[in-house]
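Here is the structure we will look at, set down as structure tokens.
All protein chains but one are shown in place.
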Amino acid sequence: MAPVAPRSGDAIFASVEHVNAELFTLTYGAIVRQLLTDLEEVEEVNKQLDQMGYNIGVRLIDEFLAKSNVSRCVDFKETADVIAKIGFKMFLGVGASVTNWDADGTCCSIVLEDNPLVDFVELPDTCQGLYYCNILSGVVRGALEMVSMKTEVTWVRDMLRGDDAFELQVKLLKQVPEEYPYKDDE
Amino acid sequence: MAAIYSLYIINKSGGLIFYKDYGSAGRMDTNDSLRVASLWHSMHAISQQLSPTVGCLGIELLEADTFDLHCFQSLTGTKLFVVCEPGTQHMEGLLKVIYELYTDYVLKNPFYEMEMPIRCELFDINLSQAIQKDRVALLGR
Partner (left out) sequence: MIGAGKIKQYSNVLDKPLSKGKQEVSSSAFAFLFSELVQYNQTQVDNIAELERRLEDAGYAVGARVLELLCHRDKGNRRETRLLGILSFVHSTVWKVLFGKVADSLEKGTEHEDEYMISEKELLVNRFISIPKDMGTFNCGAFVAGIVRGVLDGAGFPAVVTAHFVPMEGQHRPRTTILIKFGEEVLRREARLEHGNFNDLVKAIIATPADVKYTISFLHSAYDLSHE
């Protein structure tokens, strides 16, 4: 079968069904509120949001692959580009750019152009340690793990904490090789 | 008349998570279908190593006297394959459609547990419509 060219993030977003971002934003807010009530500790909420994002990521990756026609990326650089340009656009309708590459090409930043999760949101004094958007870092980590990339994803800048942008740092820990059921020496 | 005999979905560790028979030919009991799934999983993996082509992703089509087997593997390792009448067309397209149905009605279902057998009513309903549509298209040719 001839490989199909990957589609642009804009083209995919234009072709999929949409919902009002406010429903999405308010539902996410309801989740964060539930976690704050259930877990009490802000640190625990951060962890749980990341875990929930991870759970979403491991499921969402297949839809991403199915709709984008993206085939295997040659390296981590291409992967990061694909996440920023196609992934964020396709699901959230927002663009993102990749910056701050380290020398060996295993660590970079994804800067969001917009963030629908945080409309209406201001962190109260009691929640200053909260990474409100931690679900997004979990999604990226979970999705990449399903295509054999172990990563660490953390917020470097967060506008809810007074920074001037939303910036995620994605660090490739290791690329798990394809696993075969039979090894040569067996 | 049935062009498609059966459909299999196997998870990335080779476990059969979905199996459906269409029509009367090539019907199989549960044990046999499990056996076919794990056999195919291994053969698919071996073929990637045996292939002289670098970066081969495994067998896409197996042609036999009495059936064709078309296989699609996603980058996440999930494999879908259909067994059909020899020469049946458009199976790659059908597999792609089924993959999308899987991302919609299986992966978005909060009651589906990853890697486990698929028991989702909406997936079944939409799947049979997709297969039906495909059959109609075939008959119409």
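When the chains are written out, they are named A and B in that same order, and each has its own residue count from 1.
Everything that follows uses one rule, which is that a residue touches a chain if its C-beta (ideal position, glycine included) is under 8 Å from a C-beta of that chain, and two chains touch if they have at least 3 such contacts.
Just so it is clear, the structure is predicted and the values come from calculations on it, not from any experiment.
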Which of A:31, A:73 or A:127 contacts the chain that the document leaves out: A:31
Touching residues on chain A - with respect to the absent chain: 13, 16-24, 26-31, 33-35, 38, 48, 52, 55-56, 59-60, 63, 90-93, 96-97, 99-100, 109, 111-116, 119-122, 135, 159, 164-166
Touching residues (missing chain, whole complex) on chain B: 104-105, 108-111, 119-123, 125
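Note that in this section only the chains that are shown with their structure count from here on.
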Whole-Å gap between the CA centroids of chain A and chain B: 30
Touching residues (chain side chain B, partner chain A) in the complex: 14, 41-42, 45-46, 48-49, 60, 74-78, 92, 96, 99-100, 102-104, 107-108, 114
Contacting residues of chain A [partner chain B, same complex]: 1, 58-63, 65-67, 71-72, 146-147, 178, 180-182
